[in-house]
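Of the protein chains in this complex, all but one are displayed in their positions.
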Amino acid sequence: MFEPQIMCFLCKWCTYAGADLAGTSRMKYDPSGINLRVMCSSRIDLQHILYAFRQGADGVFIGGCHPGDCHYVEGNYKTLRRSILFAKMLEDLGISRKRFRLEWISAAEGRKFVQAMNDFTAQIAELGPLNLDKMTLNNQKDFSHE
Amino acid sequence: MNGNGKKKRIGVFVCHCGVNIAGVVDVERVAKALEGYSGVSFSTHYIYMCSEPGQNMILETIREEKLDSIIVAACSPTLHEKTFQSVIELAGLNPYQVEIANIREQDSWVHSDKEKATLKAIKIVKSMVEKVLQNESLEPIRVGVTRRALVIGAGISGIQSALDIADHGYEVLLVEKNPSIGGHMIQLSETFPTLDCSQCIMTPKMVEASRHPNIRILTYHEVESISGYVGNFKVKIRKKPRFVDPDKCTMCADCEDVCPQIVSDEFNMGLSFRKAIYLPFPQAVPGTYTLDIENCLGLLPIRCGKCKEVCEPDAINYDDQETVFEEEVGAVVVSTGYDLYDLNHLGEFGGEKYEDVINGLEFERILSASGPTGGEVRRPSDGKVPKNVVFIQCCGSRDPENHNPYCSKICCMYTSKHAMLYKHHVPDGNATVFYIDVRTGGKNFEEFYQRTIDEDQVLYVRGKVSKVYKEGDKIIVWGVDTLTGRKIEMEADLVVLAMSMVQTDGVNELLKKLRISSDANGWLSEAHPKLRPVESLNAGFYLAGCAHGPKDIPETVSQASAAVAKVGDLFAQEQLLHEPTVVPVDEDLCSGCGICVTICPYSARELDKEKGVVKVNEVLCEGCGACAAACPSGAAQQRNQTDDQIFSMVRAILRG
Partner (left out) sequence: MKLHYYPGCTLKEKTTNLDESTYAAMKMLGYELVEPENWTCCGAEFPLNEEKIVGLAAPARILRQVEMEGGDKVVTACAFCFNVLKQTHIALLNDPLKQKRINAYLKDDIRIDPVTKERTTDFPEYRGDVQVLHLLEFIQKEIGYEKVRSLIRRDLGNLRAAPYYGCRLLRPKGETGIDEPDDPSIFEEFLESIGIGVVDFPFKQECCGSYLSVSLPDAASEVSYRILRSAKLNGADMVVLSCPLCYYNLDRRQDRIREKFLEFTGMPVLFFTQILAWALGVEAEILGLDQHFFDPRPVLGITDKAEVAS
């Protein structure tokens, strides 16, 4: 069975703390995602996302604070604006925008983090492997727009 | 490799956390998998890493194995990152050489498949190894502190702030643009919900401020600009010429008696007159006359010069000049207060056409014992005692379509107070209040409002007023009672409008200069709406009073004292320590595009036009990394979270 690899970039103040809360609450979720802690979701650049896909990620997830709650005032708005661009560029590169997800998850939303992980993993599982690391772009199944 | 090109010696310590980790993750296998991984020269596991034996084991291993950095694979870094940082500091290592791999909250506790959890743990630990491999040893950024504060605006919030800072033992500059301190509070008659006389409680504070050895009051002064950063600001202050020497002035009033120029009196909201040389009000601090140059006939003795002739102590100096001087301070409290929304915006109420349609502050002066009517309620047009007074709430507030969207917060209570005080002055008069909602959230507020209705028989009508106009001697008010659905048309002798509170004119320009942000309505923004309500986002700036949003006196005083507590936090430090994981600029790579300058919410970055590169004020940088993501050339790299580090970590996670 296909087991997706998911790269998760989580902001330190909200989503990473939300993921910790899921742990202290002993909630269970799919282990396909592995987290990387950044100070703010706005630290993430398109090159990080593309690099993750190239290194074999089947999906990339960014978690940030809810609008208005950013520790750095407006970093999450910057992420939001960029992510619209990210999704478009991914499509242009032949990668389904469904392989990229941005969620606002607060430090109190352990359950939301669990749901997001399960839901996103299921979505990626349905899409199947991306295999960008193994294949050239020409024979990409994902290349066609949905 | 570390920064010096020397291969790192990394130690990996995998914690069992009893069975919390080891029950799901095969810790032995994790430790084994890391043996020989890039830079790892030692790897082990132990039942409780955070216990004293665990910590000692780490300490000893660092010494024996000559480690220069370590990974602790255990619980979330929020729990024990600090613990292990102190451990390696004991071993003589830099605290930035430890990284925590979170294999409990984000692995063993959330997964039950042992195989998958173990593989995930290995990847997590490897990613942290990749990070620590490239970690620099960092020292906190240290800056000195000037233990001296600037308070802008000397209303109740500014005075309270200044007194509290002064009582903490620090020097304060209290800058006020008007000739006297006191702000709006000294204009009020009585205050809700206790009906204390405002002047009775305000005057002692003003005197106390003027006598305090740590407070330097600068009235008739304005702040021009502020440069520098937290703990180290340089303030340019402009002194407006007063033409009267406060030290010599005895307040004898001889000058006022001879002055031929009569102008409207600001303190009494234009309801009375003053001379061009004047004392703003009897309790003014400093107690001195001021010559209002705008309205003076001219300083040439040949044109008038009457005041100078009669001034016995020779306090009047026509050669007084405007000067600008610089002061150094470490913290700034912004307490610039509020203005009332301009009545001209309300054309349906006649704008400023009708003398007997007034705002709340004008009514305060009419109610005040020291006011233009000597404490009797008389209307401005003809001095008659008004028998029917209509109060209209939310004038310009809560109306996003036409005016301000926000609630001005204090109007419900002061209107209730106005109606009550009116009834105390004119027991046979009728007071009617038009309201949208009555908001009485505050200690003893609801009881006060109920008293207005029950004991003082004020009529509350729920509905808005659509039109106020004059017919002959009478003012006609058109409104609606939304509880009965009836249109109301009533006569009034006086209409009092609870005008919306707005940001003081000109303050937003000052703030732009200070780089303090404000919200869509012009009110100053706090650093965090819940957890940092009295700090500005710009370190070293603190907010007090209505400049931050509408609030009543107790709330203003609390906020002022809270702001001062934060100033105290700042001044209590020997040196300011600042997290060094900031985003500097590699000048060789920087193209000077300035994108990062616009991205930075802290104004920490500035374009050096001469060199064509961006300069970073590391003290202001909070290390969010948004600029690093935006930098097109890779010149902006966050310390210990560089792009290379992120790439290596991603690779370890996906391929490790």
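Order as written gives the chain letters A and B; numbering starts at 1 within each chain.
We take it that a residue touches a chain if its C-beta (ideal position, glycine included) is under 8 Å from a C-beta of that chain, and two chains touch if they have at least 3 such contacts.
Predicted, not measured: the structure shown is a model, and the values here were computed from it.
Touched by the hidden chain within the whole complex are the displayed chains B. Residue B:351 is the one among B:36, B:169 or B:351 that touches the chain not shown.
Per the touch definition above, the residue from B:63, B:424 or B:467 contacting the chain not shown is B:467. One chain is missing from the display, and on chain B it is touched by residues 344, 346-348, 350-351, 353, 402, 467, 469-472, 476.
One rule holds in what follows: only the chains that are shown with their structure count from here on.
With centres taken as mean Cα positions, chain B sits 36 Å from chain A.
Contact residues on chain A toward chain B in their complex (touch as defined above): 5, 7, 17, 19-20, 22-24, 26-29, 31, 34-40, 42-45, 47-48, 51-52, 55-57, 68, 71-75, 78, 82, 114. Against chain A, the residues of chain B that register as touching in their complex are 76-78, 102, 104-107, 109-113, 116-117, 120, 123-124, 127, 517, 528-529, 537, 581, 599, 601, 622-626, 628-630, 638, 641, 643, 646-647, 649-651, 653-655.
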